[in-house]
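Here the complex is missing a single protein chain, while all its other protein chains stay put.
== chain A ==
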Amino acid sequence: MLNTIIFTPFIAAIVIAIFAHQKNGIARIASLSICTLTFFFILGIAFSLSDIISTVTVSRPWIQSLGITYQLALDGFSLVMILVSTFIAMMSVLVAWQSIHRWDIFGPLLLMTLSGLLGVFLARDMILFYVFWEVMLIPLYFMLTQWGSQQSHHAATRFLLYTITASLFMLIGIICLYIQVGRDTGVYSFAFTHLLAAPLSDNSLWIFLALFIGFAVKVPLFPLHLWAPDTYKEAHPAVTILLSGAMANAGVYGILRICTFVSPLSLTTLSNTIMGLAATGAIYTGLIAYQQNNLRSVAAYSSISHMNLAIMAIFAMQLQAINGSMLQLVAHALSITGIFAIIAMLAARGFDGELDEMGGLFKPMPKLGAMLLFFFIASAGLPGLGNFASEILILVGSYQTSPLWAAFAAISIVIGIAYFLRCYERAMLGPIITSSIEPDNKTHTHLSDLHWREMTLLSLLVIAILWLGISPDTFLQPLHNAVTHIIEYNVNALRGH
């Protein structure tokens, strides 16, 4: 079953690439239907697994001489993550629907990324995890370079360099971990159950740091975020959705799934530093977002700001905080997808996000304006919507560990609303900028309000955000075991120390 989940998109990608060559329409529909199919398949699993504790696993030997196995498993945390990832991929296809003209290439690349992502969330062997990690990244690089603004090559190169360096750190971390655990126990194996069963005896801080940096670049944690703002801005919004909505989640997932088990002692030692770094990052990027003159940059920096909160919560190593961190992945993915989806819709109407060229757009496009306000205030953490549920957990939980940093991070509540409203005001309110009304040659029809496909897309996101905000328990229930496991493991390890 897990193989089906991972390889349906993978095989579909190959099939589309081969058989739908030059057939844009077919490739597009095929991509969407594969994503939708996978989504409903996972949804079906979510509903049928009444007892989440019973995990579904696949385990086969792979390269036995090195102790590498082909292991997949599904638990509540993975389930939520693959569900969100597939949903985001589906949204990404819909966002890209009309602006991409080479679906026979774009579709397979997107499906390949999705397949890698699903693999990352399901893999239970370090090497397998790493393989899927790279499978998910490489198609993204091509999507970045092929579909984006003129400057996207530069951004893509920076993205690639950061990513490869981070992967290198991760690989070194994995190998050192493998050797260290092998020395400790006498058994050499890459399986999670083996590597992450007990805290390391030696060299733990360095291995922890190597792995942590590998993941933190993806999130991206301040100050490793330098690749993100430009990449998010220059990429096609559909790709940015994948990057910020799904890829960043993989980074946090890695920290939660792997780093927290490697060395509880290092985690505690670094706790204050990283919490401070993440809280500073959340504020710092919020301040920068206030001065951006491009809607895309505002969204990019806000995304970084929110993901930093998720990292802060992990290092609080506290029940509510970890729950909040996992929930933040879902909430952030949904709201940032909404914002970038609207950016794509504005792009289809001839606005590339420059705030100076917009203004007063609420008047011709009230639905779009209302939707943008919704996603902005959802991102800014208005109660009743998704992000609030996660952020209040993060803040309340982190406060128990570090009152200083939690209170400091709470300032992002006011900073968030400041940059979002400034951006909204410049884009949507005020008098209509004449240049936006009279484009060079086209008629006024480009300022039409949302049509049904866009409306459906955004409504799905709105429903998801409302659902998450009103009933976060539906998402928190499946996460329960994973969180308890992390907390108990860390508490016991420290007690034993």
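Some observations on this one:
Going forward, a residue touches a chain if its C-beta (ideal position, glycine included) is under 8 Å from a C-beta of that chain, and two chains touch if they have at least 3 such contacts; residues count from 1.
Heads up, the rule we're going with is that contacts and distances are computed from a predicted model.
From the set "Phosphonate transport system permease protein", "ABC-type polar-amino-acid transporter", "Flavoprotein" or "NADH-quinone oxidoreductase subunit L", the protein name that UniProt assigns to the chain left out of the figure is "NADH-quinone oxidoreductase subunit L". Residue in contact with the omitted chain (choice from A:23, A:153, A:422 or A:485): A:422.
Within the whole complex, the absent chain has one touching residue among A:284, A:315, A:351 or A:375, and that is A:284. Remark: the residues of chain A touching the chain excluded from display are 223, 226, 284, 287-288, 290-292, 319-320, 323, 360, 362-363, 366, 373, 377, 382-384, 389, 392-393, 395-397, 399-400, 403, 406-407, 410-411, 413-414, 417-418, 421-422, 425, 428-432, 470-473, 476.
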